[in-house]
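Remarks on the structure that follows.
Shown here is a partial selection of chains from the complex, left in place.
Labels run A and B following the written order; every chain starts at residue 1.
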Amino acid sequence: MIVRPIQTSDLDALYALAQSVGVGMNSLPADKAYLAKKIDRAVQSFNLSLPKEQASYLFVLADDQDRALGVCGIEASIGWDEPWYTYRISQMVHACQDINIYSNTPTLFLTNDQIGYSELCSLLLHPDARGRKNGPLLSRARFMFIRQFRELFARKIFAEMRGFNDEQGQSPFWDNLGRKFFNMEFDRIDFLTGRGQRSVIAELMPKYPVYSHLLSESARACFGKVHPNTQPALEMLKQEGLRFENYIAIFDGGPVMEAYIDDLRLIKDSIVFTAEALITDNADEQPPILLSNQSLEDFRTTLSFQYRIEGNSIQLPAQVLDALNLQDNQVTVASLYARDQSQLFTMTG
Amino acid sequence: MYSLRPAKPSDITAILPLANEQGARHASLPKTTQSLRSFIQTSEDSFRTPKGLTAQSGNYFWVLTDQDQVVGTIAIEAFTGQKEPFYSYRRETLINASYRLKVKQSIPVLYQSHELAGYSQLHSITLASEHRNPRAIAFLIQGILLFIAEHASYFSDRLLFEFPGFKDERGESPLWNDLGQHFFQMSLKEACYHASIEDKALIAQLMPNQPLYENLLSNTTQSTLGEPQQDLADYYQAFISEGFRPSSHIDIFDGGPCLTCFTSSLWTKQESARTRLTGLPENHTDTIAMNTSKEHPLILLLPQHQPDFIQPLNLTSKEWIRWVTLNTEGMSEHHQGEGVL
């Protein structure tokens, strides 16, 4: 399995992927014309023929037959064509010392603070491809790309996580806030935002601050809470150094996870080695590592469970070297999981 | 016979139980001997203010007496918002529209407002329970308005009364429970008390400053904002009969309607007449009569066919009086169940 830039020929596979999920994956609707445009934009981005404000990098997880079984993306710099809205939860204290009264009310302020940030988006893995660390590989491959081509991205990066909704697809946050300002079902909102009507809807959201205690308890419980299915993705982002900084999605209250790109574990701690062939191919399995080549258009990221590090060089199995399609023997390496990182460091000595 | 006269220090003992009656709000009426003494002092100074001197801070405190017994109170603050801002919520409706999404919805909003400054405000109305009948209620309010009509130069051209707001079956204010309670962390009554004895800094510090969307309040609150407290219908009718109407402002604590009226269009002002004492026509209906003294006013409710009122009005022959018919139109004929204002 490798992760590589999306290509025009991946359209059918992408469409199939989009069909395989239901509602709630609103940045990849099962709409072929829409997806074709997305791919086209990605191809142009990898060609460096779009300005940063329009660039969008899409990657696919491809198997040995180069079939796309997953997709993930990075927007280089968001909020320029149309505003990107979030609610910031700020603290509003009211106090009177004379009579010893003190209240603190978290309050929602509509902002466009993410303008110019890079965004992690569109992560989707085919059910058939789950397991054998394909999910972690796909999601983290983006950080390897950013590490390699840092200048294509912003100072900060964020991901808006899918918020909580119940078994019936109802969002308590939406029902208690957005819906009061225009009576529309949440799944319709979800549909429209996937079709580029996001800012049109956002314009209808309340512009004045909202004191959270006026919302129902169930709506407040949605502040920064992800959909159960999204919990693993949230954990992954946390491990990689993204944090909840009190911004939430305006429709469902899902958390906006963010970080300075230079603080991300995979950016800080990945190391470039000279690649060499691993002599004993039947070496023991070790904690998996992520490996990337140095190419932009032919960018490749893959995993290896077998490797040996000596000084500045790393020995890798032949099929891994093959998958990476190295041009210059230089390979970027990071441990797949944050917890394994120190081990990698001590090996490098 | 009911009469209204300026409160005196010797009335304090009689006022105290009225001011402290269970369930009463009238936040602006002092509750202790000491604070009542100070209020009466201010009031006496106000009554004495000589003509031509525009006392923008006058506060006139009256007692209602029946057979020389104090059975009620009422007061007029000459101009609101003089020393401190006068707080209210202003209701306005914003339109939420999207042509593309074919959406158009009205969103009512509450704005903190200081716009009700510069009004003459009736306040501190109390009435002993056995006197909660249309005649006493109408006389209390009309009598004071007759005084304002006569001495208009001391008052604003606009009048205000903050009518108590809707209460639920437990006697609680839905707006307070939704909003004020959260920020003040005390009961409505305590908040009214603090707001009256301390400076308004309390409100500035504790009340939310941002505009509030009404549609985020509870359904009960939304449907009762600006509604008057239910068991005070006769009081409400007395104001409506005079020409008071709910403004676009409501009370910040309990959401009660701020009733306003132009002084010039008061029913009592328009219907009242000035006459030489000797010239008062025989009254075939209850009549309110008042001497025209600013410093020593006396207002009487004369029952029908009352023959002699020279004595109580403390007048010599041929002095001017102002009089008007008592107006209890629209009030309940049965006198039970009127609540505590």
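Here is the rule we use: a contact is a pair of C-beta atoms (placed from the backbone, for glycine too) under 8 Å apart; a residue touches a chain by one contact, two chains touch by 3 or more.
Keep in mind it's a predicted model, so treat the numbers as computed, not measured.
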Note that one copy per chain kind is shown in place, then state the copy numbers for the whole complex. A x2, B x2
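Here is the rule we go by: only the chains that are shown with their structure count from here on.
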Distance between chain A and chain B based on Cα centroids, please, to the nearest Å. 62
Of all residues in chain B, those that touch chain A in their complex: 96, 98, 100-101, 103, 105, 107, 109, 178-179, 182-186, 194, 198, 201-202, 205-208, 210-213, 215-217
Complex contact set, residues of chain A against chain B: 92, 94-96, 98-99, 101, 103, 105, 107, 177, 180-184, 192, 197, 200-201, 203-204, 206, 208-211, 213-215
